[in-house]
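Would you mind keeping the following structure in view while I ask a few things?
All protein chains but one are shown at their positions in the complex.
Naming follows writing order (A and B), and every chain is counted from residue 1.
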Amino acid sequence: MASAAITSWDRQRRRAFFWGLFPALAVLAVITVAPAVYLVVTSLTPLNLTNPVQTGLDFSDPLRNYREAIADYRFRNSVWVQVKLSLATVVAQVLIGLGLALLLNARSKLLEAIRTAFLIPMVLPPIVVALIWKIIYSPDVSPMHRLLEFVGFPVRSLITQADTALWAIAVADTWEWFPFTMLIILASLQMVPDEPLEAAKIDGATSYQSFWYVVLPYIQPAIIVAALFRLIDSVKAFPLIYVLTNGGPGQVTEVTNYFAFVQAFNFSYWGYASAIATMLVAGVFLLSWLLRRLDQAGQRDE
Amino acid sequence: MSTIWRMSRRSLLGSTAALGSTLILPGKAPAQGGAKPFAGTTLNISSWSAPYAKWLQEYLPEFTELTGIEVNYDTPGFAVYNQQVDLELSTGGSAYDVANITFIYTSRWIGAGWFTPLDDFYNDPNKTPDEFDAADFLNGTQLPMRDAEGRTYGFSWVADAMHAGASRFDIMEEAGFGMPKSFDELMAMVPEIHKVKGVSAFTAENHHGWIFPPIMQAFGGNVFVDPPHNIMPALDTPEVHEASRWYVDLQNNYGPDGWLAQTYDQTVNVLKQGRANYCLFNQPFLMQMGAPDSKTKETCAFAMYPEGPKGKFPGLAVHGWGIPTGARNKDASWEFIKWAVGKDLMMRMLEEKGYGAVTRRSVIESPKFKEVNMVNGYDVGDIYLRTIGLAEQGHMAYRTVHVYPQANAQINKAIEMIASGQATPEEAWRQAQENAIADIRRAGVDL
Partner (left out) sequence: MSSAIERAKSGTGAVPRPLQVSPEARRRRLLNWLAVAILLFVMIPFFWMVQMSFRPNDDIFGYELLFSPTVEHYTALWHGNFPTSFLNSVLSSGISTILALIVGTPAAYSLARWEFRGKEQVGLWILATRMAPPIAFTIPFFLAYRYLGLSDTILGLVLIYLTFNLALVIWMMQTFFATVPKSLEEAAWIDGCSVWGAFLRITLPLTAPGLAATAVLCFIFSWNDFFYALILTRTNAQTAPVAIVNFIQYEGYEWGKIAAGGTLVMMPVVVFTMLVRTYLVRGLTAGGIKD
């Protein structure tokens, strides 16, 4: 084959690839970059839709929304609620996911079927998950409340009490997302090579020791990646809170995402809500950057 | 070009035909004469899910048959409805052709020019037959629908008056109690009847911004310093602290489990199932205890709202249909309003659904009114009219202040905080007061 032909093929391909890529990137720019720019610009104004032109271009005090947010008790509270919810759910999901992955990590038709069934909570529409838990947490229809009353431990409604509401949401969120951590850890477990394990056994290691010293280091990157993914996505928590508590009682379950939603769509404080959303995006991107760094480090180790 | 011309010619013909029919059949609605000038139009109509609004859905096919207008009808919950419509109106959107003007938003929505003045519609004999009779509406229910210049923006479909009701009056009687006349009598009764036969003693919906202000006023407090003249919030006062302590104590100890999450729909169910007993609630909701599918229709009782230390201030709200400024086909929208609050339909709703919270004098004065409003031997119609009469005290002035929605949100939060033990009344109301002032200022009001 003539090299000239290959060169012309390459050139033709490059041109073709450009036109293959360009429309998608153009669309992506319009629907993601433009809104992002608009969000940041709006966060610098006191935009009010009754007078959009004047207020939307009022940059006289660009950092006012950010200053107000930092001084706003509700905003700071929402960040703290978010931190508590995220940490609780991520830790629970990783531990449960890890335990189940270990339990299900073997080749059999039965376990294969169980693994598949465990996917259900994760793929259900989040709003259906919220409904399911609305049923579980409504004392008059809940099997949980009935059972507890039957065995002599009646409990009051969990989602209307300040000290249990957030944990009730954390339980529901964990139920929804443990299959995710379980899947990632399972995938990684299935790639643990046999040799080091056999060597450990020959050396007389107990199964606990071989888990701790051989398996865990091997699956550690997968655990971290799964945890970070959940951490990032936990910031998006919405349907559960919307359906179960509306951020209440008081502000006990009002996470930042929900707070921004209320500020924008209930009170029409567009500038203020945009500032909060901008900070939320910044936080999420920081976590994503961390995720990528860790993933790349993991790849180098291999 | 020619299409446009033909279109306008057709609509011109349509309106002459309608006019002709009015001339031939005086007293009939224009659209009833056979010509249906709006046939093929589709209207998007929404209201919050009050009993009237839900029943109206069953009558909609008749409207479509009458006018040829299709209706996309939607009745979300109260909070969701207000949030969606406020948002829609604030952006001048055209998603709604007819929308309910919620009581607490009347000043805000009408004052901002987000609704269409209806004077040109109901005063125009071509658009409105005499039998619509705008003067037939109770003056009190129409007042909030007018602006300072006296223009009318909506026609009311409910005078939502707060009464007292009991789902299991038999339990109260067995314990030696009648319907409490005062807050003190109520507090004395609840410990004796709580959890008797598994029924909670007290219940109310979780829209605290509606249930709590009457209690606040009964203890001598108010939402604003002197509405509508001085609209400085007055949430952090000893009277309000005391009122909230009283109310939270009542609910936490004698209300059903999970009362903070109990919406008005759930409250209606709780009453119909007889799972909670004494209730302070709107008349149309309480009336549902007498419905055929209610388990408490034989045991329910009704009374006036009880008297607190400083008087009796039952809540009274008015809701009415209006046409948003952005609506695309206002003449068709008006056809709907005319029909939905027409004498004929209101009378039928009274007879067929037992809808007693009507706004037309002619319906209230009809013999049917008294008959339908006798529920389990109680003259609810009389309670209703006396409650409306109480409004002359002027205690509802707080509710139509244009920044009331902001205060309402703070009242909801404060009660939740106190009831869930996150804050003492002092802390919660101090915070509510600060936040209300900040929110009202953020809305551009100088306090």
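FYI, contacts are C-beta pairs under 8 Å (C-beta built on N, C-alpha and C of every residue); 3 or more make two chains touch, one makes a residue touch a chain.
Given the structure is predicted, the values throughout are model-derived calculations rather than measurements.
With respect to the full assembly, the chain omitted from this view is in touch with A, B. The chain that is not drawn here is touched, among residues A:Pro46, A:Gly97 or A:Pro126, by A:Pro126. Within the set A:Ala69, A:Val90, A:Ala227 or A:Ala264, the residue that contacts the chain not displayed is A:Ala264. Where chain B meets the omitted chain, the residues involved are 44, 46, 49, 54, 72, 74-77, 80, 84, 88, 91-93, 95-96, 263, 265-266, 268-269. Chain A residues in contact with the hidden partner, per the touch definition given at the top, are 1, 5, 9, 12-14, 16-21, 23-25, 27-28, 31-32, 34-36, 38-39, 42, 49, 99-100, 102-111, 114, 116-128, 131-136, 140-141, 143, 146, 175, 180, 183-184, 187, 189-190, 192, 194, 197-198, 201, 206-208, 210-211, 215, 225, 229, 232, 235-236, 238-239, 242-243, 257, 260-261, 264-265, 270, 273-274, 277-278, 280-281, 284-285, 287-288, 291-292, 295, 299.
The definition used in the following text is that only the chains that are shown with their structure count from here on.
Centre to centre, using the average C-alpha position, chain A and chain B are separated by 40 Å. Residues of chain B that touch chain A in their complex: 83, 86-87, 90-92, 112, 257-261, 275, 406, 409, 413, 416-417, 419-423, 431, 435, 439, 442, 444.
Those residues of chain A whose C-beta lies close enough to touch chain B in the complex are 48-50, 73-74, 138-140, 156-157, 159-163, 165, 245, 248-252, 265-269, 272.
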